[in-house]
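The complex appears here minus one protein chain, its other protein chains still in place.
Labels run A, B, C, D and E following the written order; every chain starts at residue 1.
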Amino acid sequence: MELERAVLEERLKSFLREDLGYGDITTDSLVDPTVEGIATIVCNEPGVIAGLKESLALLEISGCSGTSNMKDGDHVTAGSEIIKAIGPANSLLKVERTALNLLCHMSGVATITSELVKLAAKKQGRPVRIACTRKTLPGLRYFEKKAVAIGGGDTHRLRLDDAVLIKDNHLAIAGGVSECIKKARAQVSFTKKIEVEATTSKEAIETAKAGADIVLLDNMKPDDIKRTEAELVKMGLREKIILEASGGIQRENIAAYLTSGVDVISMGMITHSARSIDMSMNIRSRTGRRT
Amino acid sequence: MELERAVLEERLKSFLREDLGYGDITTDSLVDPTVEGIATIVCNEPGVIAGLKESLALLEISGCSGTSNMKDGDHVTAGSEIIKAIGPANSLLKVERTALNLLCHMSGVATITSELVKLAAKKQGRPVRIACTRKTLPGLRYFEKKAVAIGGGDTHRLRLDDAVLIKDNHLAIAGGVSECIKKARAQVSFTKKIEVEATTSKEAIETAKAGADIVLLDNMKPDDIKRTEAELVKMGLREKIILEASGGIQRENIAAYLTSGVDVISMGMITHSARSIDMSMNIRSRTGRRT
Amino acid sequence: MELERAVLEERLKSFLREDLGYGDITTDSLVDPTVEGIATIVCNEPGVIAGLKESLALLEISGCSGTSNMKDGDHVTAGSEIIKAIGPANSLLKVERTALNLLCHMSGVATITSELVKLAAKKQGRPVRIACTRKTLPGLRYFEKKAVAIGGGDTHRLRLDDAVLIKDNHLAIAGGVSECIKKARAQVSFTKKIEVEATTSKEAIETAKAGADIVLLDNMKPDDIKRTEAELVKMGLREKIILEASGGIQRENIAAYLTSGVDVISMGMITHSARSIDMSMNIRSRTGRRT
Amino acid sequence: MELERAVLEERLKSFLREDLGYGDITTDSLVDPTVEGIATIVCNEPGVIAGLKESLALLEISGCSGTSNMKDGDHVTAGSEIIKAIGPANSLLKVERTALNLLCHMSGVATITSELVKLAAKKQGRPVRIACTRKTLPGLRYFEKKAVAIGGGDTHRLRLDDAVLIKDNHLAIAGGVSECIKKARAQVSFTKKIEVEATTSKEAIETAKAGADIVLLDNMKPDDIKRTEAELVKMGLREKIILEASGGIQRENIAAYLTSGVDVISMGMITHSARSIDMSMNIRSRTGRRT
Amino acid sequence: MELERAVLEERLKSFLREDLGYGDITTDSLVDPTVEGIATIVCNEPGVIAGLKESLALLEISGCSGTSNMKDGDHVTAGSEIIKAIGPANSLLKVERTALNLLCHMSGVATITSELVKLAAKKQGRPVRIACTRKTLPGLRYFEKKAVAIGGGDTHRLRLDDAVLIKDNHLAIAGGVSECIKKARAQVSFTKKIEVEATTSKEAIETAKAGADIVLLDNMKPDDIKRTEAELVKMGLREKIILEASGGIQRENIAAYLTSGVDVISMGMITHSARSIDMSMNIRSRTGRRT
Partner (left out) sequence: MELERAVLEERLKSFLREDLGYGDITTDSLVDPTVEGIATIVCNEPGVIAGLKESLALLEISGCSGTSNMKDGDHVTAGSEIIKAIGPANSLLKVERTALNLLCHMSGVATITSELVKLAAKKQGRPVRIACTRKTLPGLRYFEKKAVAIGGGDTHRLRLDDAVLIKDNHLAIAGGVSECIKKARAQVSFTKKIEVEATTSKEAIETAKAGADIVLLDNMKPDDIKRTEAELVKMGLREKIILEASGGIQRENIAAYLTSGVDVISMGMITHSARSIDMSMNIRSRTGRRT
């Protein structure tokens, strides 16, 4: 999932503009614009790196040039050098915070995703995907979805227009499950999948019978999920439907869900509540002015 | 700190656009556009509410109309109703996620800020402000700074152009503290304050002597801060300068900083790593279709 | 498929801006701004109407107010009144061309789509959907896809990110069909369908075996398609895959494709080469100045 | 008529963004980003090429590099290679559809324009220009007007602010022809021409007498136009005014208008109903991976 | 010349955004948002008012409501009340500076234009128009051109695409006057006028002979202009061409040009060097808090 460079740059410029206003009055008053600088971004704690392309693009937009020995998805230890950059010292100073803000957040999302994906990989049996949701921070959906993918997770729906997800609120207004699936099938492109939210085993089975592609088991206990899955197997419906569990799942209680028989576990917290990874940028004059 | 309504709406529309794409294919295929809906946003855990104005504006932009019995900054218990809204059911369904994403994040920022402000208020002596930094998520600076203010915190610099902050990286490139302060004073408007980063007691005192308005004690131990403050008092410089502590301060270790004699403690984590508050929106047809 | 009103308005304003420049110098020099006008949009030939919501929004943005006795998708005869509007006469004159340009184009797309959908509906057996493609005019994708839907057609992929379509060019670069499907399945969200282009019966069957959700039979003769379909039935794969025919299909030769056993026929010409429907707007002073 | 490159690029990027969304999930999951590709755009039917500069700019914006042995306005036969491009294979795949959509539409407009211009060139006597109108597709006016010019046509008014055109609707509201021309002359810059719509010979002559620069003979029969022209010659007014015929003129009936004595024939269908020219892009790995 | 309201508002919002940043920290910290205010804009010196529509729109965008007893173009004496407005006091405080900045500048442009137009009206013989040029301040062309029109002046070319003006620099590169006029006539729409710059009487006459619509007498002395005009009369060319004088004309030396026989005098200084008219806004609480 990669924005075209030209399109990405427009987004990144708006981030720079947000921080800069009319300029960096500190740097502009102190730093001779002809001084060349050298900068290193160091990661101060272990984590999974995401946002390299974006950070390097920010540097380039600012007239600097950066390189990295890493690639997105790499696991790093505390103290690892992530990016080295050169360019006008004043440009490095101006882009510093924006680049770090994006890199640290994306790495935070990738890190928590990666942890959960590893947990999922350890368990036996049918593989389970860790997915994010549409619970992303406003304006950052692309960056967070991409970070989830870098962390090994599934990006789920990108927007309200790329798959059908019939939720509790829809059913409350629009009628029964089968009727809703039929309507959606008729009106929505054949290129779209249809997912339906179920809160009980009964609803889940009704959904599967009605021909949904995916059922979202919302806020169901792991044991209820297990029973539902077993029932679907018994009815010969299991291979026709993807099972997704969601609602109240955290790092602390994910284990039970991982062995509940679902195909996907989706969690809002990996995007909306990810802790930023701590990194810092060290900038020096390339001619070593200060001693 | 309030954006003009017209300007705010432009930002909010871009958030809606991010989620909607070409429309909510689920809702558009299922919900009769003439059905009127009623929605309630409920908070599922205790917290401090922030983002009411923004959420109500999102509803209004979407052709709905919301009200709240609360005001930004209110502490709520789990289960509290935050907003009640009416409007076309399909519009409520489309705005739901964007409104919640913003409201939950802003409330998350306000909640952690408020916790820390209360801790600060409990201790005796000179009052201490809890401030955020420029470590905000790209594109969300206004919303996060506002949430910090709602939580009782200090918004610190809004951008690189609203106050001077001479950091380690500047000093490394541009020369000594006094020279830098003199240069900045000469070149920057008389309406701006000048803050300088110091990592040792010696640097802090040099900064105070050089006439800075604020000194940022970066990554200094609480005891070192205490000694520095005492020294400044002795030298008659304490009342001429504001002391700000920053770097590695968390909820866990803030107590020692609160009694270290500083005026301000600034923390990046209240914006870049705030956990979203859990809320949900319940939408029903106003004519009670489903039973 | 409906853009939120606020988002739609931004697009419509850009269309107005394109036509207006700094204003309508003719109208501004001739028409007293206090004169109230009344306008009717009349359709000068039979067709299917699409773009009512957009035209009414354009009128409203311009300070006028329009109503229609029709709804999108209605078939009209020559001479039918489509919209009646009132408002400042100078505003009606300024919005006229932009509103007609959009309405006539969208109606053109809906009309040709509807004709083909009707042809498809007449034939017996398995129903066939008429779909558009990504061959839309730059900047008009939303409006053309919506018009296709109004005409009874299928909107197909909205963008490059809402379903996988592995084309000839991909296969030429990335390797064999099964390998590509496997890679895509692994990397793309479980919420996405996977479609693969095939140019021979053999490729189509390989694709079905490899587990694709849809196969695009590209530039295949109707007879070859028939044979392919029969083969898939024999192999028990027919119900597991959606068959789409595309490439060189026109109104003139569609009949043979309609009975070839496919589920979907997609055609670029219904968007990129649709003929605009002829409509005109008649504007008069409400106080009947001229006689 | 050439947009500055910088301004053109902003438009083209918005077209790319419309097609890409968050990225080309097919290509991103299948194609190694380091693979270099080579692409050729071939025209599958005879036509007049327009949009080369725009297509090459789209390629360049996408990080590719294209060349063409043609220039805008060239007539090509079926099978002609229009553009050859190299660049990262994944970038070529992402830009393919947007580049083709624009190139095929602009070429379609240029082709029909050129056909009509040739018809006009064949006839004897006073030369006749083929002009387009403001009946362009929303958002595409620049591209369509430019394609008309490439096809040898006249671009007519670009917007509502670049010349005065007093239409039937204006006269109905603002009063008689002479009064309107006088008002417009007084209020509009001396740099603007004034054109007036006439539906009868009498109105046309009144318009010429009143000093208009151009008269638009709207929906008049060729014979009526002939009589009007003869009358103007007789009255010594013919050389003072430009005669433009418009309304219901098509390829099928244009011959009679070409010899009716007018200077200009304007037709909406060359922009709003032009059929796209069929072209395709073939993309291969430069290292010839597949065999 | 009137932008559509919707389009105007977008421009005005960008002006508000420029002044506001994240909000008016003074007002937000001092003024209770429920306080209703009343404001009056007073003109502190005599002048011609322009920008009423824009100022009232700014007030409305800000949630206030303004009225004026004046209309654009009115001459006012010092102390006149221009606008009265009511609305939330904090909104009035936020919009104050932006509204005044625009209103005072537009009124400055209208005032100097009006003075010159009056001078021109006083002299006898053929009327002379006072026109502005493309020497407008970046981003303000629409507002300055409109203010010129309000002051009674001619707006001249709006952009590089609305009329042909062949300048010295063009002739230096592209060849002789007749050749250039011929080329332009052939390539540019029949709806456009063609103007040519001449610096000597000889060039002016060559231009008139070559069939230009307008000749721009650039930096020619009034006496030379007189002689040129007389010569054109003698040759029977005077009525076929519009004469415009430009270059170094100021309020101080305009008299001689007004009687030189030209139709138009154009001056850059009425837009790029207009002195703002002094106005101020007085805001009070409607409930008369302070006494």
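The rule is short, and it goes like this: a residue touches a chain if its C-beta (ideal position, glycine included) is under 8 Å from a C-beta of that chain, and two chains touch if they have at least 3 such contacts.
The structure displayed is predicted, hence computed values, not measured ones.
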For the unseen chain, which displayed partners does it touch in the full complex? A, B, D, E
Considering the complete complex, of B:25, B:214 or B:274, the missing chain is touched by B:214
Among the options E:82, E:104, E:130 or E:205, which residue touches the chain absent from this view? E:104
Identify the residue among E:162, E:213, E:229 or E:263 that touches the chain left out of the display. E:162
Residue, one of D:4, D:239 or D:252, that touches the chain absent here: D:4
Of B:43, B:163, B:232 or B:283, which sits in contact with the chain we cannot see? B:163
Touching residues of chain E against the unshown chain: what are they? 14-15, 18-32, 35, 37, 89, 93-94, 96-98, 100-102, 104-105, 108, 134-141, 143, 158-167, 169-175, 180, 183-184, 186-188, 192, 268-269, 272-276, 281-285, 289-290
Going by the touch rule given at the top, which residues of chain D touch the chain that is not shown? 1-7, 10, 141-142, 145-146, 158-159
Absent-chain interface as seen on chain B, which is shown: 1, 129, 131, 149, 154-158, 161-163, 187, 189-193, 195, 214, 242, 244, 263-264
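One rule holds in what follows: only the chains that are shown with their structure count from here on.
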Quickly list, by label, the chains bordering both chain B and chain E. C
Any chain that touches chain C and chain B: A, E
Rounded to the nearest 5 degrees, what is the angle of the rotation that puts chain A onto chain C, matching CA atoms? 180
Note: of the two pairs A-B and C-E, more contacts are counted for A-B
Hey, which chain ends up farthest from chain A, C-alpha centres compared? E
Could you grab the centroid distance between chain A and chain B? Build each centroid from C-alpha atoms only and quote it in angstrom. 22
Indicate the whole-number Å distance between the mean C-alpha point of chain A and the mean C-alpha point of chain D. 44
Name the residues of chain D that each touch 2 or more other chains. 20-25, 28, 94, 158, 161-163, 187, 192
Let me make sure I understand the interfaces: which chain pairs count as touching? A-B, A-C, A-D, B-C, B-E, C-D, C-E, D-E
